[in-house]
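Selected chains only, in their assembly positions.
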Amino acid sequence: MTQLHAFGLGIATKSAAGDTLDVYYPAPIANVEGALADMLTDVNGELDAAALNTLENQLAGAGADEQAAIARRLKDAGSTVVATSLADNQAPQNVAEAYLKLHMLSHRLVRPHGTKLDGLFPLLPNVAWSNEGPISLDELPDRQFDARLRGQIIEVASVDKFPKMTNYVVPKGVRIAHTARVRLGAYLGEGTTVMHEGFINFNAGTEGPGMIEGRISAGVWVGAGSDLGGGCSTMGTLSGGGDIVISVGKECLIGANAGLGIPLGDRCTIEAGLFITAGTKVTMLDGARKPVETVSARDLAKRSDLLFRRNSTTGVVECLTNRSAIELNELLHANN
Amino acid sequence: MTQLHAFGLGIATKSAAGDTLDVYYPAPIANVEGALADMLTDVNGELDAAALNTLENQLAGAGADEQAAIARRLKDAGSTVVATSLADNQAPQNVAEAYLKLHMLSHRLVRPHGTKLDGLFPLLPNVAWSNEGPISLDELPDRQFDARLRGQIIEVASVDKFPKMTNYVVPKGVRIAHTARVRLGAYLGEGTTVMHEGFINFNAGTEGPGMIEGRISAGVWVGAGSDLGGGCSTMGTLSGGGDIVISVGKECLIGANAGLGIPLGDRCTIEAGLFITAGTKVTMLDGARKPVETVSARDLAKRSDLLFRRNSTTGVVECLTNRSAIELNELLHANN
């Protein structure tokens, strides 16, 4: 039986040279099955009015009313209409496929790491994101000059390979105080609040609910009920985190200006201002606050119920637990 | 004698469903007394052209020329005109009252904590703040699609219960390098500069003058002549500060990437990179740099002339003072 990884009807912006700068998919779908999948598997590329008309009728006939309505509205589009059909979860091959995958994440059709993004960076063009839409960097200086001649200004909000998410989709049940800091491709679970100092990269995000006032780097996942304090840092796979994929479990609290270089289990706390990297030597304290052993933070990856602090009378980085010394020893050496 | 807590004439934006999304008050007034208060006490709700005409004449008759001029200009408004009259300092009851209170703060009519804001969050709708004005989240996807069909983009700058201050009022004598980080309801005293990394929440702010490159959380007040270094954090009552209301006295310096979880007195310094929470154990040094006693930072709340640092040869968090050991002992145990 045919199954499609994803399908989207959208509107592309092209440069004067004919290069695709972005694609907006109002309502992409994923894991398409059955007759609809059969029908859509070869629907790919640019669609003219006649093709859209045919597609609309086919979609309506297959009972895909929402997609049929989109096809109908797209007949009024002033610019290029594209269909993108992804049979399998392969690395993206062109800009339209890359944008469909980023939309899948932000529309919550897949979680981070749920769709392959290999080779994404070289595929995506670097674009000036402006109040006049995406502009090719080759055309930008001339257009800026022209606008000034008319007494206007082109507001260039970003020069980047990724646009901001909210100009494509705002998922239900979220607040994002300052949208410039959430890229298309971020996944924001319901109940997520991203404050002004929060940041979420693509292929990263939150299960929700949660209060995000720190930075969620590319690839990082934050579990339900966890809060990231103002200015806190999570190390990304793109930026020094190396091979370790950082994550935060459920009901964790990362303090303001703190930092995290290991994946955390559930109900962990890092005190404000403390940065835990994989190599940080951590003195483990048992339930009676007695030191038991010193370990590298990487050995505590995914352990739950830990509280990290720097003892302010000794400067020692400590990890408080509610376990006995014997339990701690067993836990830490379980995989030896 | 009648006294009004506040009064404002403004323009409301409504959703297609008729819900008020925001109200803009160009020149609200506070602590209104006498005949003007008597006249305005029942002026509340939506005003049509006839009502505005009557009000203009009444205001002119009472000598309230600025308010009369506003009533006159509002007759040209394309959207809903509202009057909001707050007899007492009560918790806000609707969106128009909530917005009037936020305006009072940003127009410097009251300082933070000077007007009751209980129940503010559930009152305020979550709104998409865009280049086309406030948009209801229910209407947003359709409007985004429509704009794209026309070859345009709706720039969604924020999805939040609070708009940015500067789209409502820019008080005199301030610089705000990046306005997305100052919410309506912030109080910026004259001479305040908020740099790109600065942030000021509602019901919080600065006496001025001061250089703000860090984050002023909800409820926090910063005294005259104090500087907040880049990326520094103040714990808010909404975000982990608990019951303690954080404040910074006059002529303090919070270093870059530092943090503060207690109210500070005057002329205090926290060195760059050091986070002081209420529970931090601090070793007090006398004027000769001799350790006298170790106390919790919360016991130093509102004390003046303190310098906090982490000794880089021992890791101990120290507080330098210019007092003798005896004076320090007396000071710390004065309330025992």
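First chain written, first letter: the chains are A and B, and each begins at residue 1.
Assume a contact is a pair of C-beta atoms (placed from the backbone, for glycine too) under 8 Å apart; a residue touches a chain by one contact, two chains touch by 3 or more.
Here the structure is a predicted model, which is why all the values come from computation and not from measurement.
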Copy count for the complete homomeric assembly [2 present here]: 3
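The rule is simple: only the chains that are shown with their structure count from here on.
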Residue ranges of chain A touching chain B (in the complex, touch as defined): 11, 24, 26, 73-74, 76-79, 131, 133, 157, 166-170, 174-180, 196-197, 211, 213, 229-231, 253, 255-257, 271-274, 310-316
Complex contacts: residues of chain B adjacent to chain A: 126, 128, 131, 137, 140-141, 144-145, 148-162, 180-181, 183, 199, 215, 217, 231-233, 235, 239-240, 257-259, 261, 273-275, 277, 280-283, 294, 310, 314-317
